[in-house]
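One structure coming up, written as structure tokens, with questions to follow.
Here the complex is missing a single protein chain, while all its other protein chains stay put.
Here is chain A:
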Amino acid sequence: MSILTVDGLSKSYDHGRVQAVTDVSFELAQGGTLGVVGESGSGKTTLSRLITGIEQPDSGRIVVAGTELEARTSRRARHERAGIMQMVFQDPYQSLDPRQTPEEAIDEIITLHGGLRGAARTARRREVLDQVDLPERARRALPRDLSGGQRQRVAIARALAASPRLLLLDEATSALDVSVQAQILRLLARIRADTGVAIVFVSHDLEVVRSITEELIVMFRGEVVESGETSRVLRDPQHPYTRLLLSSVPRPGWDPDQVSRDRRTFLRQLA
């Protein structure tokens, strides 16, 4: 059974003038990993907002663990969904309550979902914070005293506290510097190996996606232009847009002007 099925999803803004997501379909198996890549405005953020239910689609279905998301969700439905799917946001500086220490934040979620209290809650909290390798000292500090990487670890811990089966990460490493980014990616890989949680990783960064996902969809102007196994798509891209994205990644001998020319050619062909 798949953990997430997206079928013919469309969403437009401004009374249909801006088509953010057009007829997007994909499926993610239990414990699988899926990367969603595309440049800014490609619709990948809208897609993640639709999957989490922050926004409602114009048409199409989203099925999470066998349950279709309803258009107008009750709190009970959101609560149930939260036990299955959790999200980690891009900005680690704003995704934690500035007045809560990591321990308090995790406790709150454990109580909300597991109903655990007292010693059982303390044990679960320790387990979750150990899972993300948060240093002991940082566990009782306020977010303003934590580094970006530590904050993102807390955000991941908060997501894991609900024991989800699907983790949606929206540009979760984009605000971090490269070495911290690598640490977080290793952490995610380990968490996945330990818990078997499925991961949807939304990013503009192909290298990040390459390192963590097995399946990949490439989005351009709200549509999926290419999909398949991550290694295959990145090694042998079929769609010109995917080729363009790949050529935009800076590497030795890389020519930014050539990328701009390629991009213009691509857009002209499209028109």
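In this text, a contact is a pair of C-beta atoms (placed from the backbone, for glycine too) under 8 Å apart; a residue touches a chain by one contact, two chains touch by 3 or more; residues count from 1.
Keep this in mind: contacts and distances are computed from a predicted model.
J.: Which protein name, taken from UniProt, belongs to the chain you can't see among "NADH-quinone oxidoreductase subunit K", "Acyl-CoA synthetase (AMP-forming)/AMP-acid ligase II", "Nitrile hydratase subunit beta" or "Peptide ABC transporter substrate-binding protein"?
T.: "Peptide ABC transporter substrate-binding protein"
J.: May I ask which residue of A:I3, A:A20, A:A65 or A:M87 touches the chain that does not appear here?
T.: A:M87
J.: Can you tell me which of A:L4, A:L50, A:A138 or A:A155 touches the chain that was removed from the display?
T.: Touching the chain that is not displayed is residue A:A155.
J.: For a quick check of understanding: of A:V36, A:L96, A:V132 or A:V202, which residue touches the chain that isn't displayed?
T.: With A:V36, A:L96, A:V132 or A:V202 as choices, the missing chain is touched by A:L96.
J.: Need a quick check: the contact residues on chain A for the chain that isn't drawn.
T.: Residues of chain A in touch with the missing chain: 52-54, 75-76, 78-83, 86-87, 89-91, 94-100, 109, 112-113, 155, 158, 162.
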